[in-house]
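Here is the structure we will look at.
The complex appears here minus one protein chain, its other protein chains still in place.
Entry: subunit A
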Amino acid sequence: MTEIADWRPGLRLLRAALRGTRAPVLRVAAWSAVEAAPALASGWVLGRALDQGFLDGRPATGLAWLTLLGVLYALRAAAERAVFEPLSHIVEPLRDELVRRLVHGTLYAAVHRVRTADATDVARLTGQVEAVRGIVGALLRTARPLAVTLVAALTGLAVLDPLLAALVGVPLAVAVVVFLVSMRTVIRRRQSYLAAEERVAAVTGEVLAAGRDITALGAEERAASDVRDAADASVATALAVARASAVRAPVVLLGGRLPVLLILLTGPALVQRGGVSAGAVVGAVMYVTVYLVPALELMTGSVAGYWSQLRVLSGRLAAASDVPDVPGVSNDPVPVPAPVSVSVSVSVSAQDVVAEVPREGDLEVRNLTFAYGPHAAPVLRGLDLVVPSGDNLAIVGPSGIGKSTLAGLLAGVETPLDGTVTMAGQPVRPGRVALLPQEAYVFPGTVGDNLRYLAPDLDTAALDRAVAAVGARELVARLGGYDAELTDPAGTLSSGERQLIALARVYASPARVVVLDEATSHLDMAAEAVAETAFAARPGTLVVIAHRLTTAARARRVLLLDGERPVLGSHAELSATSPAYAALVGHWTAQAPRVPQGSRAGRP
């Protein structure tokens, strides 16, 4: 049996999201009091109307009392109308704040790899924010008058006749206690239900994401059965919640119906003794049936459901919007040192900069060690490397050896276990080194927005130069120029096209060190050559994670990562001295038989 989850993080989140809504809350409370007036007065007024009017042969007096009731009703309608304005000032800002926190928390966690989130999580979170919005709105609309009504009706009853009030009050109190105790089970089962629904979302998300693969595998039945299992579990937990919630009926019987029975059974004695008037009996029954019973039904029904849902949901949202303290990572934008004014024009070469001062493009790696976990074998151990400004370094090695990891370390995206990576004497940090990963990031927006991502103030001429340099001119023209809107880049652009846009973006950026992590993998070789040549001619330092020989051959120096000892040298040196490199090159050149008539090399 699962324990009820800690309610405090959820409560903190709600409280924070409701901050600044004091004024509307007070207004809602004030209008609630007005709304409760009919509940307070109705039974009493009806009793009067009967005793002094209709039963006494004076219909005019009765009508006058009822007119008073009509006025109270009109007042309630006015209050009902007025309450919506402050309500929307509570609920809408609440949703806005929840969305803001969630977006921040989710993005932050993904960017700093604290948690990952996928389409399913986003869909789930969206649904949960909406649910919280709906529940808070509904609670404020229905539960708010509830408490007021209960108090008002009991007060009205007490004024009418204290003895009748006692007959009503005692069973009511017992019913409320029974109900509150039963809430624990309801909340626990609702947690299971929510977990089951999350499982449905997770399985569905996975299955639908793999749609193409499932079609190709002909595994539709298996995929559907995965979804069905999750859906069945959800039905079972939903039923368990409903069974636990069924306690509401006995609670209403106990708290709302039993008092009426008591009044009916003791009524004759009370009326005959003369202490209680006929009008008072009718009024008391009216209080109970018209106000108390609906209020009890509301409390045990929707309000209980809302409350238990709110507890569970706010906890989930709190977990997703949580921004943990990651050591060494600031939550605020890092103040970037005054940017070195760099012209993208190719005429300024790195050699123009005086060599004595540490230059913006100097990368220095000292004793670098990195592992993915405290017990994992290090991917890199004690690496030393100096890449002077203007250098062009290719990193090669078999897959899984840690090339991408090194790229991340050079860009300050990964934190080393030991050792340092510095640029111009300063530790590298995200934003100073431009890292271009294999999966190019192109977001919905204009082509220009995407190209200016790293340099918002860039003029069209500079964009033109960058686009032309990396060979993206044709693509940009086809898309419709810089102002063309890309509504669904992931769906409409190919991986290669997205890589071209990202390449142009980085080319146009002011970064003096560029790390291309297989960033041209989806381009054909000609396009790749154009892009890499452009980056080599760009002022500053270029590090390329290579997956083709051509890249290594183009670079000024090559770092071979291969097991224990990395080797550094030019393509020619390594080809001559490193057996491991020669093996790699052997494979690479076998790919490109220079003599076309040669036997089909490598064909078994």
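Throughout what follows, a residue touches a chain if its C-beta (ideal position, glycine included) is under 8 Å from a C-beta of that chain, and two chains touch if they have at least 3 such contacts; residues count from 1.
Throughout what follows, contacts and distances are computed from a predicted model.
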{"item": "Chain not displayed: protein name in its UniProt record (\"Lipid A export ATP-binding/permease protein msbA\", \"Monovalent cation/H+ antiporter subunit E\", \"Acyl carrier protein\" or \"anaerobic carbon-monoxide dehydrogenase\")", "value": "\"Lipid A export ATP-binding/permease protein msbA\""}
{"item": "Which residue of A:388, A:430 or A:448 touches the chain not shown here", "value": "A:430"}
{"item": "Residue, one of A:184, A:222 or A:565, that touches the chain absent here", "value": "A:222"}
